[in-house]
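Provided herewith is a single structure, encoded as structure tokens, for subsequent inquiry.
Missing here: one protein chain of the complex. Every other protein chain is in place.
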Amino acid sequence: MSIRSIGGTSLFVAVALVVVGAGYPASGDSEQQRRESVGASDGWASRAVWACDRRKMVVVEGVRPDEKIPPARAQLVADVLMDLMRFCNEEITAKIAINQMITVSANGRVYEDYVPGGPLPIVKASFGEPTKREQMIWKAELDKMVAEGDRLFHSDEIGTNGVACAMCHPNASNTHPETYPKFQTQLKKVAVLRDMVNWCIMNPLEGKELPYDDDRMRALEAYILSQRAGKPLDAGRH
Amino acid sequence: MDRSVSTLHRMILAAFVLLTTVSAVWAGEFELPVPADVIPPEVPADNPPTTEKLELGKKLYFDTRISTDGTVACATCHDPRHGFVDPRGKATSAGVGGAMGTRNAPTVINAAFLASQFWDGREPTLEAQAVQPLINPIEHGFPDHPAVVKHIEGLGDYGPLFAAAFGSDQITIERVGQAIATFERSVISFDAPIDRFLAGDAKAISEPAKRGWELFNGKARCNTCHGRIDVLPLFTDDLFHNIGVGVQSIDFDTVARKAAAAVEAGQSVDELALADAEASELGRFLVTREPKDMGAFKTPALRNVELTAPYMHDGSEATLETVIDFYNRGGNNNPYLDGGMRPLDLSDQEKADLVELMKAFTSSDLDRFDALAKLAP
Partner (left out) sequence: MYRNNMTRKEIERAFAERSAEDQRLLESLKNCDRRHFLRTSMKFAGMAAAASIIPSHGFQIVNVANAAEMPGEDADIAFRFAYVSDSHLYAKGMDHRFAKACIKAVEDVNALDPQPDFVLFGGDLAQLGRADELALGQQIIKEIKAPVRMMVGEHDWYFDMGDKWKEMFGADQYSFDHKGVHFVVLNSVVEKDFWTEKGYTPAERMAIVAGLDDNRQSSFEVGEPQRAWLKKDLAGIDKKTPIIVFSHSPLYKLYKKWNFWTDDAEQVQALLQPFETVSVVHGHTHQLLTNRIGNIDFHGMLSTAWPWPYAPEGLPEYTVQMARSDPFNQFDGCGDGRVDVLTGGRINKHYNLWSRNPRTVTAKELASNSVPGPGGYAGPSY
């Protein structure tokens, strides 16, 4: 490192430390909570370093609030804060663990791994990457619909003659949803999946067609598509 | 390339274009009146449509002299005044000497678009079909094609027309077929209320017909065989199905099973010594010798069906109402019945709605053929 960069960085660190040392911004309860929420878990000490915009923060674990951050770790703090400043409008907290592993949390989301100099694991879209918890909830909701579709697909309640979809399509085989839309000769027109589902309900199953936005239709589609997940789209293939 | 040479090239090109256009006009080539969004019919490469061929074909088509007793022309059974089917209203058509045939005469309208001709599809083109009835003993009655040619030569007034159409006054059976086919190919009609309704005119068909259209594509299961494909709106799938027509007129079960077993065993079907009526009911099977075609006949195109009573290959259904009843009960059971046939459980109202729908298939432009009516025997 050149003298100049050491100097510059040190200056920055000094400024940052001044900010830290000069006391925290108007300490409303939320600020206190935020400090505490990122701080001492498992009895470990940690101290927080704010950027000047009051929206970016780095929490260094293993350093007591009244302790000076060792130079190498301080450098890392500065690097991370500089990196985070790219995201002007976000509230971001980075955590540097004892073992120097860094994770970041954007706008209150779950902490994700982060490598300095690499891309930040933050999606700039209005709804970013789902947290692990969100993913779990969303999948549970999907599984519920797929399970209902599975049940209908295998039941005799969709038609009137006891024939179930699964009789010709065990595990939704031979449904080929990835090949729609295509000209479906039984319908004598180009069909999408729901057209064919309804045709099968009315013809081999001798039942009543479902409205396209009926929950049962949506569940059947969910089951069929889930069984064919990963198949490449191939519209028009017979 | 300097400018003068390119100008010369341009002049040569222009002259070429002019010449081909002029020669085309001289040859009288015309375009078939096919709607813009419809797939045009296949025309054999060796028989492009010309006005000279059409005029010759028209004369041949309406000429009752081309039969052994002078009473039968193509138009006798395919009459332009009557939807191009038999105006005499019997189940099947009568030929020379009033001999009754086994088949109900299909319409010529839009026949050009079909993949095959005859109820059993045994001929692929209009050219091939047109010359068959000429040598059928119960239709035009000639013993063979050379006799037909000799007879036309003897009529004396065809030489110049053949010359104009084909370049020489030689009369051959191929040319006869090509001329008649050219005329038939021009008998095209697609403008019916159902088309206008589907194009967006909500007032084009009646409310019962609209309900009929829903049934046609739904509960009544018509569309899988008679569906209207946008790019080929004939109301037929051009395939062959056994729906059980005529199985009650002969001991079809026994005859059909015997015929299938014979073919499977490598025997010839004629060894069964089938009577003409029995053989006739085996339908497409006689052409392909495949058991799956046993008793199968071509799905007719439904345009103008209101005008072409009686119905089915043997004319056994007199009215549209009886046709709907036939389908409502699932056709006639037999060992080769198409598995798509099944009782439909239609109410009287639904049946009536379907009949109203059939009437919406009648073309609105049939007066185009009024001039032909004058030529009818």
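Order as written gives the chain letters A and B; numbering starts at 1 within each chain.
We take it that a residue touches a chain if its C-beta (ideal position, glycine included) is under 8 Å from a C-beta of that chain, and two chains touch if they have at least 3 such contacts.
Please read these numbers as outputs of a predicted model, since none were measured by experiment.
In the complete assembly, the contact with the undisplayed chain comes from B:Val131, out of B:Leu60, B:Val96, B:Val131 or B:Ile324. Considering B:Gly154, B:Gly200 or B:Gly266, the position touching the chain not shown turns out to be B:Gly266 (whole complex). Check B:Asp253, B:Asp325 or B:Asp365 against the missing chain and you find that the one touching it is B:Asp253.
Listed here are the chain A residues that touch the chain not shown: 154, 161-163, 166-171, 173-174, 186, 200, 203-204.
Within the complete assembly, residues 123, 128, 131-132, 135-137, 144-145, 221, 224, 253-254, 257-258, 261, 263-270, 274, 276, 279-280, 286, 288-292, 335, 338-340, 342-343 of chain B touch the chain that is not shown.
Definition applied: only the chains that are shown with their structure count from here on.
One inter-chain figure worth recording: chain A and chain B are separated by 63 Å, centre to centre, where each centre is the mean of the chain's CA atoms. Listing the residues of chain B that touch chain A in their complex gives 217-219, 221, 223-224, 227-230, 237. Listing the residues of chain A that touch chain B in their complex gives 185-189, 202-203, 209.
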